[in-house]
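Note that one protein chain of the assembly has been removed; the remaining protein chains are unaltered in position.
Up next is chain A:
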Amino acid sequence: MALAERHDATGNPVPPAAARGKDGAIRVENLDVTFGQAPGLVTALKDVSVEIPQGAFVTILGPSGCGKSTLMRAVADLVPAARGAIDVQGKPPAEARRDRSFSYVFQDATLLPWRTALENVALPLEVGGGGEVHADPRALLELVGLKGRENALPGELSGGMRQRVAIARALVTKPKILLMDEPFGALDEITRDKLNEEMLRIWRETGTTILFVTHSIPEAAFLGEYVLMLAAHPGRVKEFMKIDLPPERRLADRDTLEFVQITAHLRKLLEEC
């Protein structure tokens, strides 16, 4: 739309996305996000630049207060950028949101408790114009392993099952990008491991670009094709690194020397943050 007229906060014109190449699913350039007003101003993110390749699985790791969630929320048009630019599939976040280019999975499943699992999955098709392309809600419930529980109310499902419904709901609009903000943070470890393995399967089957915030080093290393590490106070990029593991991963791979070396390296980096 108005790409050619966009400027950053310092008044310099931002070149249109087309001129910068289209490879990136998400491009973040010199992003600042601040909260509050002058004396109490908090800088949540400072000069963050990163390019997320199309179809990649990127985990975001960092100490608390480093703005992991804020970065996701800025990409999702839930908080405004104070400076800098964000391109989501070559569009500004608000436009990408209206086009249903991305879906968001929250830490809480945020299901509507009066709707059945199936009705919750179909919610995105009923609001905000619905979007033109969509997947079959029933097939998605099967994809996340909830076949047969279509008519269960959220109150009748376990925490892990509810988060599965939330993932199916996120996939119903066939988004190019899936933003996952600590989706398994509130789950027990066994459920979490199982969902981690299934997340990799869903990623392979759907080809979606996934941005995944986590507190857990093993989770970040196991899921991520790339790890984006942020440092705190103010939130900034510490490192954007590729994880040298084959894309087909099993839970047992986490006990290999290779994997342990990676998590040890991540832990060391995290301590420097």
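Throughout what follows, a residue touches a chain if its C-beta (ideal position, glycine included) is under 8 Å from a C-beta of that chain, and two chains touch if they have at least 3 such contacts; residues count from 1.
Going forward, contacts and distances are computed from a predicted model.
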Complex member absent from the view - protein name from UniProt, among "AIM24 family protein", "cytochrome-c oxidase", "NitT/TauT family transport system permease protein" or "Beta-methylgalactoside transporter inner membrane component": "NitT/TauT family transport system permease protein"
Sole residue of A:Gly24, A:Gly90 or A:Pro154 that reaches the chain not shown, by the stated touch rule: A:Pro154
Contact partner of the left-out chain, one of A:Glu51, A:Asp108 or A:Glu198: A:Asp108
Missing-partner contacts on chain A, residue numbers: 76-78, 97-98, 100, 102-104, 106-114, 123-124, 126-129, 153-155, 162
